[in-house]
Each structure stands twice: as structure tokens, then as C-alpha cells.
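Omission of a single protein chain aside, the complex is shown with its protein chains in their original locations.
We just call them A and B in the order they show up, numbering each chain from 1.
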Amino acid sequence: MHIHRAERLWLGFGVAMLAVFLAVITTAAIVDGFVPPSHVQTIDPTKVSQTPPFDRPGLRRIGPGAYEAYYIARIFAFVPATITVPRDAHVTFFVTSGDVEHGFSIPETGVNTMVTPGWVSEVSHTFSTPGTFLLICNEYCGSGHQLMAAKVIVQ
Amino acid sequence: MKIQKDEPLPATLAFVFTIGILIVLGWFAMFALLRSRW
Partner (left out) sequence: MTAARPSLPLSIAGGNLLALTHIYTATLVLGIGALFGMLQGFSRANLIVMPQAFDYYRMLTAHGVLMALVFTTFFITGLFTYCVYTTLLRVRSTTLGWTGYVVMLVGTVMAAVAILDGSASVLYTFYAPLKASPLFYFGATLLIAGTWFVAADLFLNVAIWKRANVGERVPLPAFLATCTMIMWIIATLGVVAEMALLIPWSLGWTPGIDVSLTRMLFWYFGHPLVYFWIMAAYTIWYTVVPSTYGGRIFSDALTRLAFIMLLLLSTPVGLHHQFLEPGIAPGWKWLHMVLTYGVVVPSFMTAFAIFASFEQAARKAGVRGFFQIVGWLPWKNPVFAGPALGMILFVFGGFGGIVNSSYSMDVLVHNTMWIVGHFHVTVGGPVALTFIGATYGLVPMLTGRTLFAPRLALVQVYLWFAGMAIMSVAMHWAGLLGAPRRASDVTYFGAQGAATWHGEMVWAATGGAIVAISVVLFIVVATGTFLADRRAVDAAPSFAFASTREDALATPPAFDRLTRWGMAAIVLALLAYAGPVTEQLTAHAYLAPGMRTW
């Protein structure tokens, strides 16, 4: 089957372009850890408040400049509603749902993950800019979805 | 078997390659954004 010379040229370029994108993204995954949130850990949503570490939601310092934050997402709020971290803090967020599917996203950062009941989500970020960051639920969870937000204060 | 003679298609090439270049530029701009926000 004949393919026009011009089309072969174009498709060659197109496939090469996609191969370059794949190489760049895969290298970033292996070398820089640019992997979308894919934590695999199950939990019982009906027992979240009794299951460590979610039995004590909030921020915990685990080392110099290193923190873990444990969040519970329930309609229509996040617990804790506010955390305060020092500038350049590296925070690992562990989030789980007490009811339905939620989102966990801090706009204009790389923090963006789904929160599925029955699973624990994990995402981390280094907060190098001071300010007050909005933390929102970005997956429809019911009539109060647009109210579901929290704060991360970076000093 | 007829030998296919490829007639020139310069405008088509200009069209698809323009789209291709825009995609490349846009994709790398998004990658730069990803690096800055990660």
C-alpha cells in the first residue's frame, strides 16, 4: 500500500515527536521522581478516625525541614482545616476519605491527587514560597462541594 | 501494479508541520511549568 512521500515525512516527524515526549517524561519519572500519585495502601473508611496515623490528623515534624501531614477528607471539609509550615519545608501529605470520592489539590503547585474511599493517597511538595495556600477538593462530592477547602500557611 | 507518482503537496506539509511545531513548543512549555510547580 503506497503512502505519499509527504505523508511519510509528516508521520515520521509525528512519531518522533511522541517518542521524544515519552523519553522526556519517562526520564523525569526515573531520575526526578515525577510520577503521578500512585500510593497503594488500603484502609477502612468507617474506621478512619481510629486508624493511625489518621487518628491524629495534622502536621508532624519527622526531621529537619521534613514533615508529614495526615488529612481526612469528609463532606464537606478537610481535617485539619489549617496547617502552618516553615518556608522550604518538605511536606508529605497522606490523605484518605471518610465517605465518598474527593480531590486534594493545592492550586499552582504539583499537589493534586484523587482521594478514593478505601485507599490512602500520598503526595509531597516543598513549599519554597511563603504565603497562604488554598487547599481544595476538586472532585464532585455532593451539594457542598464548592465549600470544601482548607489552608496551608507557609511562613 | 501502477507506480504511484506523488504530486506535490506543499500546503499540506506546511499545515501539518505548523501544527506539529506548535504542539512541540506547547508541550515543552507545559513541561517547564511542571518542573517549576512540582
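Basically, a residue touches a chain if its C-beta (ideal position, glycine included) is under 8 Å from a C-beta of that chain, and two chains touch if they have at least 3 such contacts.
Note that this is a predicted model, so its numbers are computed, not measured.
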Chains on display which the left-out chain touches in the complete complex: A, B
Interface with the undisplayed chain - residues on chain A: 1-4, 6-7, 10-11, 14-15, 18, 21-22, 25-26, 28-29, 34-46, 75, 99-101, 103, 105-108, 110-122, 131-134, 136-146, 149, 151
Touching residues (missing chain, whole complex) on chain B: 2, 4, 7, 9-12, 14-16, 19, 22-23, 26-27, 30-31, 33-34, 37-38
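The criterion applied here is as follows: only the chains that are shown with their structure count from here on.
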Centroid distance [mean C-alpha coordinates] between chain B and chain A, Å: 32
Chain B-facing residues of chain A, complex: 2, 4-6, 9-10, 13-14, 17, 21, 24-25, 28, 32, 34, 108-110, 125
Chain A-facing residues of chain B, complex: 4, 6, 9, 12-13, 16-17, 20, 23-24, 27, 31, 34, 37-38
